[in-house]
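Pasting a structure here, questions to come.
Only one protein chain is missing from this complex, and each of the others stays in its spot.
The letters A and B name the chains in turn, as written, and every chain counts its residues from 1.
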Amino acid sequence: MKNRVAIVGAGMTLFRRRMLESPKELSFEATRMALDSAGLELKDIQSVVSGSAPDAFDGMHMKGEYLLDGTGGIGKPNQRVYVGGGTGVFTPIGGWWNVASGMYDTCLCVAEEKMSPLHPHPQYAFWSIFDQILERPLGTTLLWIFSLEMRRYMHKYGIKEEEIASVAVKNKGNAVDHPCAQLGAKITVEDVMNSEPICWPVKRLDVSPPSDGAAAVVLASEKVAKKLTDQPVWLDGVGWTLDSTHWTNRDLAYPEYVEKAAWMAYKMAGIKKPRKEIDVAEVYDPFDYKELHHMEGLQLAAKGEAAKMAVDGVTQRDGDLPVCPSGGLLGVGNPIAAAGMMKICEVFWQLRGEAGKRQVKKDARTGLAQAWGDLMQVGTVAVMRS
Amino acid sequence: MTPGLSTRELMFEAASRAYEDAGINPRKDVQSFICCTEDFWEGISITDEYMPDQLGAVLKPLCTISSDGIVGLATACMHIMSGIADVAVVESHSKISDVLNPDEVSSFALDPIYDHHVNADPRFVAGLEMARFLKESGTKREYCAQVAVKNKKNALLNPRGVHGANLDKKAVLSSKVAASPLTELESSKTIDGSIVFVLASAQKARKLGNNTVWINGIGWSSDTPWLEDRDMAKAAYAEQSASRAYKMAGVRNPATYFDLAEVDDTYSYKELQSLEALKLAAKGKAGKMVESGTFDRDGRLPVNASGGSLGVGHMLEATGLHRMLEAVLQLREQAGRLQLPKVKKAVVQSWRGIPTATGAVAVLGN
Partner (left out) sequence: MKEGKYLDVVYKFEPKYSWAAGVAISRFLAELKEGRIIARKCMNCERILVPPRMYCEQCFRPTDEWVQIKDTGTINTYSVSHVGTDARRLKTPILVAVVDLDGATPGMGILHNLGEVEPSKIKVGMKVKSVWKSSSERQGAITDIRYFRPTGEE
């Protein structure tokens, strides 16, 4: 690879069901915090990458243009990247290519999401992700594809709902220590099992909430990073993959697209044995079973084995492979694009020992953040090193 | 218009032709695919869901850049320059025939609190800009009409020239008002189409063969999204993009450097405004130069010899790629009846359309 790229600053807003700030204001808050943490001003930034998932939430066309003053993009080269839910981890990947290509020395990456404007419920926007002719007439909702996948995953590997529920317990519990968290709480497996079925086998406490929020990071080339900080976090591996549109033609039990994206990132970072070499992982968890599903795609667990790791405590903060020490989407909240970026911020703070009460027990040197998106199609992976 | 084909089938056709031309197999030879789309033009949320199959990108890196096609090309360049790809594919399309109320969609790009309440054809933004530009630059109204005359006439030679016509200034000026002072014949019409480009690193390009066109410089930029804050007389985004692209390509005297220019002519006045922003004409002079024939097909610097968007049609986010296509055909001497002699250096510029102030510039050579 031509140029090494580092993350030198990070910031995020609160994640809440409804924030009163406008999308521009949310973007500004996150970017201001990121710039402050990097010790930079907007004039030091040479390019901007923004990420925001469906325009449908805001009812705005060309949302990326509208956000420009909040994201700091006026008078600069801007790219809005978009890969559905994978956007949050993909946004800093966009920043990566801006710097690694040699085109720019500094890049501001901001992910923003405001789901609350859509009435009666943000869920409705997801109706339009389905095929207009073959699927929407059936009354589709996003929950369907998750519940169908969860069912298939459980069936193929004989995984029980209780085992899956332990992930929700872990993440919501972890989120109690996250200052921006929307749903941090100490719950039990029984609470999850008793929560109302939404789209069986998915129950209320298995799902992350819709949220508003923004998060941002500042990327810099090696020579600039070394001048700014003695604790750069290197973005050493990036990967992304998109699977076929025809999701009903695939076996949903295993996310092949996550595996391919992961190997692309691992190869770049020189990682050969991910389970051994990754110290901390922020795995995309819009639903509890998804954390397990993705862990297997990421090669952090053998197929069908992630549940056992969770139940055995391996993925707790004091475990051998802490997963979602932040509290994940389940605990912190799920403003689609910002959620993935929140994971990037978390790994950044963990690798610098700045995660406070959430700091994992082991000495974390190599971390991973992953996001998922579309119709069970997108895997985006970032490997970071201190 | 293409009612018989779905968007995906249209893309498959374009991609097949591009891969054939480049001599590559997307399943083996391509490491990155980039699509330039906006959800509301498609009627789908998360458009990239519906992109991979018809491009040969299943289980490969594909992403969407929500911007004009030339920004997609810049992304492909960065992928290649960073070493993550040797060969990258960029696609963009317009399937405007699927959209029943495009003006409604356009209006929703306006600021929801401050601007959207204006209950009018969204082209009112262009009307405001045009009025300001005419005043500040001192350009005569009829010179804008001449742009439409020139481009529509050029399009008659273009097999893609859907909106070519033989008109005079009077006809243009007396056509129905779109958004005063802009008339309908000065406002490009949207058409369907899909365009695919294959880019490669220098090393790979040499292996793949001849007829390569080089991107020597590329730049993209955005001015403020606030209509109220903007200096509407200038195309600041074009100035900024051009300055970056020229720097990269080592262009010091843009006015005399190029053999061909494909610049934004979404609206007639835009061509003049863009030419001045790109320093292809001195401030306030572009109108006179169009009038005197400097920018005609047989002029000193042919501008929009293809017919541009006024003569061929506007293609939403694919418009930038359309102009690239026209320039590339010229540079490869494959432009047929449109072919100009001795084209070695071209500049291509795009704008994302109202109400944005975002655009890109590419400097090409053969």
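Everything below uses one rule, namely that a contact is a pair of C-beta atoms (placed from the backbone, for glycine too) under 8 Å apart; a residue touches a chain by one contact, two chains touch by 3 or more.
Predicted model, so just to flag it, every value in this text is computed and none were measured.
Note on the undisplayed chain: of the listed residues B:G56, B:G193, B:G217 or B:G353, the one touching it is B:G56. Per the touch definition above, the residue from A:L42, A:L143 or A:V314 contacting the chain not shown is A:L143.
Summarising the interface, chain A meets the missing chain with residues 20, 59, 119-121, 123-124, 127, 132-135, 137-141, 143-144, 147-149, 151-152, 155, 196-202, 244, 246, 248-252. In the full complex, chain B touches the omitted chain through residues 2-9, 12, 16, 19, 25-27, 40, 43, 52-54, 56, 58, 95, 97-101, 104-105, 108, 112-113, 116.
Assume only the chains that are shown with their structure count from here on.
Against chain B, the residues of chain A that register as touching in their complex are 1-3, 53-56, 58-69, 73-84, 90, 96-98, 100-103, 125-126, 128-129, 131-132, 238-246, 256-257, 260-261, 264, 268, 373-375, 377-378. Only residues 8, 33, 38-40, 43-53, 57-67, 71, 74-75, 77-84, 105-106, 108-109, 111-112, 219-226, 236, 240-241, 244, 352, 355-356, 358 of chain B touch chain A when the two sit together in their complex.
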